[in-house]
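Heads up, one of the protein chains got dropped from this complex, but the rest are sitting where they should.
Let's turn to subunit A:
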Amino acid sequence: MKLYCLSGHPTLPCNVLKFKSTTIMLDCGLDTTSVLNFLPLPLVHSPRLSKLPGWVSKDGTINLEKRELLDLSTIDVILISNYHCMMALPYITEHTGFTGTVYATEPTLQIGRLLMEELVNFMERVPKAQSATSWKNKEIRRMLPGPLKDAVDVWMWKRCYSMQEVNSALSKVQLVGYSQKVELFGAVQVSPLSSGYSLGSSNWIIQSHHEKVSYVSGSSLLTTHPQPMDQSSLKNSDVLILTGLTQMPTANPDGMLGEFCSNLAMTIRAGGNVLVPCYSSGVIYDLLECLYQFIESANLGTTPFYFISPIANSSLEFSQIFAELCHNKQTKVYLPEPPFPHAELIQTNKLKHYPSIHGDFSSEFRQPCVVFTGHPSLRFGDVVHFMELWGKSSLNTIIFTEPDFSYLDALAPYQPLAMKCVYCPIDTRLNFHQVSKLLKEVQPLHVVCPEQYTQPPLTQSHRSDLMLELQPPPMPYRRCSVLNLPFRRRYERIYILPELANSLVPSEIKPGVSVATVSALLHSKDNKHTLQSVPKPPPMPPSKKRKRVIEEPPVALAPKPMLSGAVALEAFLATLQKHGITEVKVEETADGHILHLQAEDTLIQLEEDGTHIVCDSEPLRTTLRDLVLRFLQKL
């Protein structure tokens, strides 16, 4: 039982679990922070950006969290926990010889597909005249300026995938529902559990009949839109792999939401515009729901809200059809009404969505307004345009809500900037307080987590509450670690067919404990084992046996059972007498007795832990054998 850790990023994990002859990849997050090393990709060529000193304008490449720690083609299945953690899927499933299956819930697949589509769209609509790769060469890189020179593992940065690769990768996804039990090769059962973080997000249970591994990734206990987290099913785990805790342990999401609303209102009232760089699915639903309630009270009824993304419409539509997986939205569907209030915002024309800033948007655009658009790294997508447009006015505000990127780094190429910057990272994932409570409740035997969680954050080294303290201490992993999970598999499930079960003769050894010897045919198929009666009854009729014995040696039949117990002297003598053996001389020895059967010239040595029969006559010997066996238990 081994765990290969391919990613060091705690919220974008990628681990491979080898468990009972199966190789299971847990998530494949794509760390896109390396795009911060590149210049923004504007829709229109911007002389200002290309003339910035100290920055290189290059193709949008992406840091892929994988390493040749193991052969990707040997992976049997990939389990996806949420749509943010599947963005590297095409890199794993395409061009690697991967032939396995990917498991994900329906919302994860649909929204994941949308986010990939969006990423590809962002990249492809600004085609590069040229793309360079030789700069990754060590010698050349040494001469490059600042951040690039220091970037690690540059050779692993890859070009963004194409739509074709996305489609091919997603065709390998098999849909699963919460609490559905999926058998893998008969050896292992995997099952997704609601994790409460985003639509369709799941934790996974990987178990056999005797071992249980829980994989917790991106879970939330807050009441936002998704179905609440299923905690009780995580109980009794041997190992719990813990990833995806909040990246903002000190920021309270509710407080941030309040700050978001008040800053937004303030800017609008002052006649400025608000830019919210965000992902096109996830927290945006909560932001819109919050604004829905806030608009009236803040007197923003006339302010237009724009959601600009190639997938804006799809994202909003899709969110409405997964009501079954939503928290306290189910009752709305029964009415029937759309579960999310953004349907009403759209109906009343308060929220408008556009695929891009081209086309309808440019004619309908009114200021002051609020714009939700991607990408949160500010390096590509329509947000680049709005930064250029609004950056110079101090009336405008940019509000960061996604915690994935450092907002200072994100803003760097746009400096100097007059526009106000507000940082309200909303990360609803578990914080350390919540996770310790959770672990106390579910009591796993061992916890495995990224090493970042075992020490306080670098910037707040005194905050010992911002780390995991457990007994026994968690097993930390870092990128490229291979952990041997502390597992002792001792038992396996086997099925005894009814026919055989009926033929077993149990005998009671102690009160409440019975034993039966089993000799049976073992069938193993698809990792399932069954025991079946041996077709020919092993004990032959004695006459036949003797005849055969002369011709050929005995075939290896069922071996004799082991014996236990002791032969009681008095009782044994009585039994002998019953069988016509009367002349017995008993002699006491240090460990027991020696019985001399004088008429038969036979010795029987009876001891506490053994019996020795010295007898030359075969018929008598077998009689004595059977008499002794009556006193012993067979195992």
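Criterion: a residue touches a chain if its C-beta (ideal position, glycine included) is under 8 Å from a C-beta of that chain, and two chains touch if they have at least 3 such contacts; residues count from 1.
In the analysis below, contacts and distances are computed from a predicted model.
The unshown chain of the complex is recorded in UniProt as "Integrator complex subunit 11", chosen from "Proteasome assembly chaperone 2", "Integrator complex subunit 11", "General transcription and DNA repair factor IIH subunit TFB4" or "Origin recognition complex subunit 5".
Across the entire complex, the residue among A:R159, A:R269 or A:R625 in touch with the chain not shown is A:R625. Remark: the omitted chain is touched by one listed residue; of A:R159, A:H523 or A:K585 this is A:H523. Among A:T250, A:S461, A:S514 or A:Q577, only A:S514 touches the chain that is left out of the view.
Among A:D71, A:E492 or A:E587, only A:E492 touches the chain left out of the display.
Among A:Q180, A:S362 or A:T582, only A:Q180 touches the chain left out of the display. Interface with the hidden chain, as seen from subunit A, comprises residues 106, 176-181, 191, 209-210, 313-314, 317-318, 320-325, 330, 333-334, 336, 338-339, 489-498, 501, 504, 506, 509-510, 512-525, 529-532, 534, 546, 549-550, 553-554, 557-567, 608-616, 618, 621-622, 625, 628-629, 632-633, 635.
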